[in-house]
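With one protein chain removed, the remaining protein chains of the complex are shown where they sit.
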Amino acid sequence: MGEIISVFREEHFNAAHRLNNALWSDSKNKEVFGKCNLPNYHGHNYILIVKVTGEIDENTGYLIDMKILSDIIKEQVLDRFDHKNLNIDVPEFKALNPTAENIAIVVYNLLRPLISELLSLQIRLYETPRNFVEYPAK
Amino acid sequence: MGEIISVFREEHFNAAHRLNNALWSDSKNKEVFGKCNLPNYHGHNYILIVKVTGEIDENTGYLIDMKILSDIIKEQVLDRFDHKNLNIDVPEFKALNPTAENIAIVVYNLLRPLISELLSLQIRLYETPRNFVEYPAK
Amino acid sequence: MGEIISVFREEHFNAAHRLNNALWSDSKNKEVFGKCNLPNYHGHNYILIVKVTGEIDENTGYLIDMKILSDIIKEQVLDRFDHKNLNIDVPEFKALNPTAENIAIVVYNLLRPLISELLSLQIRLYETPRNFVEYPAK
Amino acid sequence: MGEIISVFREEHFNAAHRLNNALWSDSKNKEVFGKCNLPNYHGHNYILIVKVTGEIDENTGYLIDMKILSDIIKEQVLDRFDHKNLNIDVPEFKALNPTAENIAIVVYNLLRPLISELLSLQIRLYETPRNFVEYPAK
Amino acid sequence: MGEIISVFREEHFNAAHRLNNALWSDSKNKEVFGKCNLPNYHGHNYILIVKVTGEIDENTGYLIDMKILSDIIKEQVLDRFDHKNLNIDVPEFKALNPTAENIAIVVYNLLRPLISELLSLQIRLYETPRNFVEYPAK
Partner (left out) sequence: MGEIISVFREEHFNAAHRLNNALWSDSKNKEVFGKCNLPNYHGHNYILIVKVTGEIDENTGYLIDMKILSDIIKEQVLDRFDHKNLNIDVPEFKALNPTAENIAIVVYNLLRPLISELLSLQIRLYETPRNFVEYPAK
């Protein structure tokens, strides 16, 4: 049996968003979300690091082919999020506030069905160089 | 007389934008600007590096007080661009396409009147880690 | 119930320090701590990354408001450590050697009472780009 | 008893390698490993981060002297891998494909006997800024 | 007439190389190039930053379409250098030592004919994070 190891792949996307809870008043949203609630959107260069953990394939010395992992991320995440407005263009955020936390959970849920059940998955998402999240927590 | 030296100050802002030439057809805009023309905006973590060149003040050993330079950048650029939609919220881009090139020129023109005429000024602006511009060219 | 997630906030401070065990002779200190023991202090740009783990607030999509977390770090750590001499100016290090390990533990103990008991906390501290620590270990 | 903490030391080495399974045909190797299988080798600036976890020594405030840790990494890894061809010059890869995963495991096995049994060890290895691995997985 | 500005595009390639002067004895090569002369090659993650300077196109707000610039770099440099052995696989280095200096000059000469004569060109090449070159010097 192969050793248990983790591999990480970093990808980038650039998107607009705005934080807002549609069930709240404008003043409540402004109070809670501050400048992140400004009406005309702002944006980020999001950095996404996908971590996959499992047993090495001893024939290849790979846990997973990084090219295949990169292609899955591209199809499921980058093609749907990159150069988009998360609030308007991405159905998952129609009723879900696109905080870094929620984006990480959505990315996890998009990728999970396409990664072997034998492998565990974790998402790290940088919204800015100083603010980032990991899901699921370990 | 003091030595001639350059100092640099890095600041960050996060904004939404979209590239579009209002004088062109939609199809021409789409052809030229690709996904940067998508209608609902996308965004970036812009990194701004302001370079100021001139003679050291021998009493302080400073070219310019970095705190004062940082405050000027904050008032002129960050307070007006950060967490905003450049196309909608920033008057300078009402009739000017907010490419990295044009943003750098607008930043230069906003800062130039507030920096001593004895000092020269150059703007470096990163739109992404792999795409950046400098104005004026040297 | 909300998902369990981790968020991270990076802050910076610049401080002087010197490594020394007051119970040891000068020659023993010099032997063990080398140039870190030099008498007149040296210094670092410390990078602090605070990790908080817990359940997302489904109303906000936040684990914790990053502005509030940043303010707590500023009050408890930056206002007390930044541009200071850790050995002389910070009471916690009067009798505790300001190694990266001990600074991380002191930061943890300063922040822990101000973060909800429902949230777990971990500190990462970079003394240089190549030397860093995490407390508590996971 | 001292607190349990982790320390990390980053080191770099530059090496050539090529991915190939000697038991497979050339066409199978080319299909699986793509341009990483090209016959004349390519190379990387590998970034190695060694994580050591255990109890702080209360006399020093160190988990482990970073100078000693750095020297062990230099002797065991850098002196054997840096500016070398991993496939040709490093005996461990005579019959083992030098993927990032396998390099991390080899590094772990080289360092493990030289670090106290009271301390646990983990290796992070960057093959490129966007592809990296951790062993053992946690 | 448009403003004069510089734009920069960063690309990466991973290659093996070895420094050697075929006109010198082995001992002279070993003396001058040290471990960079080891016979079986080593390698690097080269970072290439291409700077182009000229007049903004006022219709687009671009100096040059970064997608077109990126495609030119890919065709001329990455497709020929990436995952290759510079000494063996790249004809330009058959009789030219592949130092960072010479690689930068070769890159310049490959790109120059494909960039408009109205635009000036400069190459920055990182061989490691701590060693890099610029050609032509300014």
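Each chain gets a letter, A, B, C, D and E, in the order it is written, and its residues are counted from 1.
We adopt the following convention: a contact is a pair of C-beta atoms (placed from the backbone, for glycine too) under 8 Å apart; a residue touches a chain by one contact, two chains touch by 3 or more.
These numbers come from a predicted model, not from an experiment.
Trainee: Just list which of the chains on display the missing one touches.
Mentor: Taking every chain of the complex into account, the missing one touches B, C, E.
Trainee: Which parts of chain B face the unshown chain closely enough to count as touching?
Mentor: Touching the missing chain: residues 3-11, 53-54, 56, 59-63, 65-67, 138.
Trainee: Suppose we count only contacts with the excluded chain; which residues of chain C make the list?
Mentor: Residues of chain C in touch with the missing chain: 12, 14-17, 35-36, 38, 40-45, 82-85, 88-89, 128-129.
Trainee: Take the complete complex as the reference. Which residues in chain E touch the chain that isn't displayed?
Mentor: Answer for chain E: residues 19, 21, 32-34, 96-102, 104-105, 129-138 touch the chain left out.
Following the convention adopted for this analysis, only the chains that are shown with their structure count from here on.
Trainee: Which contact partners do chain C and chain D have in common?
Mentor: A
Trainee: If I average the CA coordinates per chain, which chain comes out farthest from chain D?
Mentor: Between chain D and the rest, the longest centre separation is with B.
Trainee: Measuring centre to centre, with centres taken as mean CA positions, what chain is farthest from chain A?
Mentor: Result for the farthest chain: E.
Trainee: If you tally contacting C-beta pairs, which pair wins, D-E or A-D?
Mentor: Counting C-beta pairs in contact, D-E comes out ahead.
Trainee: Can you give the rotation angle that fits chain A onto its twin chain C by Cα atoms, in degrees and rounded to the nearest 5?
Mentor: The superposition gives an angle of 120 degrees.
Trainee: Find the pair in D-E, A-B or A-C that has over half of its contact pairs, by residue number, in common with C-D.
Mentor: Checking each pair in D-E, A-B or A-C, only one repeats C-D, namely A-C.
Trainee: Please compute the C-alpha centroid of chain A, do the same for chain D, then give the distance between them in whole Å.
Mentor: Computed value for the inter-centroid distance: 28 Å.
Trainee: Out of chain D, which residues touch more than one other chain, so two or more?
Mentor: Answer for chain D, listing residues that touch two or more other chains: 129, 138.
Trainee: Sort out which chains touch which and give me every pair.
Mentor: The complete list of chain pairs in contact reads A-B, A-C, A-D, B-E, C-D, D-E.
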